[in-house]
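Here the complex is missing a single protein chain, while all its other protein chains stay put.
To keep things simple, chains are lettered A and B as they appear, and every chain counts its residues starting from 1.
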Amino acid sequence: PICPNGSVNCQLSLEELFDRAVKLSHYIHYLSSEMFNEFDERYAQGRGFIAKAVNSCHTASLTTPEDKEQAQQIHHEDLLNLILGVLRSWNDPLIHLASEVQRIKEAPETILWKAVEIEEQNKRLLEGMEKIVGRVHSGEVENEIYTPWDGLPSLQLADEDSRLFAFYNLLHCLRRDSHKIDNYLKVLKCRLIHDNNC
Amino acid sequence: PKEQLPPEKPIIIKCRSPEKETFTCWWKPASAGGLLTKHTLLYSKEGEEKVYECPDYKTAGPNSCYFDKKHTSFWTIYNITVRATNEMGSNVSDPHYVDVTYIVQPDPPVNITLELKKSIKRKPYLVLTWSPPPQADVRSGWLTLEYELRLKPEEGEEWETIFVGQQTQCKMFSLNPGKKYIVQIHCKPDHHGLWSEWSPEMYIEIPTDF
Partner (left out) sequence: PKEQLPPEKPIIIKCRSPEKETFTCWWKPASAGGLLTKHTLLYSKEGEEKVYECPDYKTAGPNSCYFDKKHTSFWTIYNITVRATNEMGSNVSDPHYVDVTYIVQPDPPVNITLELKKSIKRKPYLVLTWSPPPQADVRSGWLTLEYELRLKPEEGEEWETIFVGQQTQCKMFSLNPGKKYIVQIHCKPDHHGLWSEWSPEMYIEIPTDF
């Protein structure tokens, strides 16, 4: 039963919070990956977008771990803050993606639905991460990490090729960043909850 | 005239979520000695002092409170009470603690089909297939379901239950030719949550040459 001794410290355990965060980050990345693949197959074939989509994510300025060693050496509070920073940085673009993607010619229902679902679930994961950080943080919460996004005009360009590349790049970055978040959360869960013995 | 009393203590019956996105609570109204009694559902979230009132008393019918997506968080434990009030006074239910993840009860599986498979080398066998409930299927990956089926001879008493994990099909070898069976399937979220209702009874007849 939930809260056997009434409301005395009746709260979700850190393990429960991490379990839900990982399940949610896994789901968000699964959706982001599917959406990118669908868009790539339908709109990007033969346009050489991959070569152009280099180093152009709005979150590139956030120094995030790029291999296992870096992910294991970074302090968990710093990694949690980084995850929060990346999530916050996607709030704005996801709102616009969900609306702008409706204007793509013959955008299939599956892409439209995923854009809305990802926006909703990203907000939900942000809520959960703020709760986890609140639990784990020893000291004062540092200044909020966040990188602004100024990509809306490029999603509304008249030239179709440029506009499609802007979408491609945004979905490529979403796939990459959501995978980072999912991976870092799995590392943190194994470190903080299972003593690196997942 | 009948003695007029404050209402008795209302009882919260249960809370359920069909797809881990929204949830509903139902209560048994307090008997109120004939006086007009008003019920109010109040809730607070773990670690917060603030008390909120039910956002929607209508959607899920009488004596219920519906929490839509905006009001449903699965990062917290809800402390829910119902207050019954009439002109003689009021009474509050015991607190009911809710963690949305634990109250997920999906709808039953759908599209149950049966196929007799004959193969040269092997004995013929039956393959039962089904689909997840529509609401859950849309969220594949977010809501992972497990299935269990039960069958019994039409005139039999005892069900035989078979747990099939996350598969949406099951092969059945040892059935008696010429016999009629009843089959039902239900499902549950993989970790926490509750079994759905059983699907409607499905009748299958095993061919005599099976």
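Everything below uses one rule, namely that contacts are C-beta pairs under 8 Å (C-beta built on N, C-alpha and C of every residue); 3 or more make two chains touch, one makes a residue touch a chain.
Bear in mind that the values here come from a model prediction, so they are computed numbers and not experimental data.
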Which residue of A:Val8, A:Ala51 or A:Ala158 touches the chain not shown here: A:Ala51
Full-complex contact with the absent chain, from B:Gly89, B:Gly165 or B:Gly178: B:Gly165
Touching residues (missing chain, whole complex) on subunit A: 26, 29-30, 33, 50-51, 54-55, 60, 64, 66-69, 71-72, 176, 179-180, 182-183, 186-191, 196-198
On subunit B, residues whose C-beta touches the chain left out of the figure: 121-123, 144, 160-167, 170-174
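What we mean here is this: only the chains that are shown with their structure count from here on.
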Centroid distance [mean C-alpha coordinates] between subunit B and subunit A, Å: 31
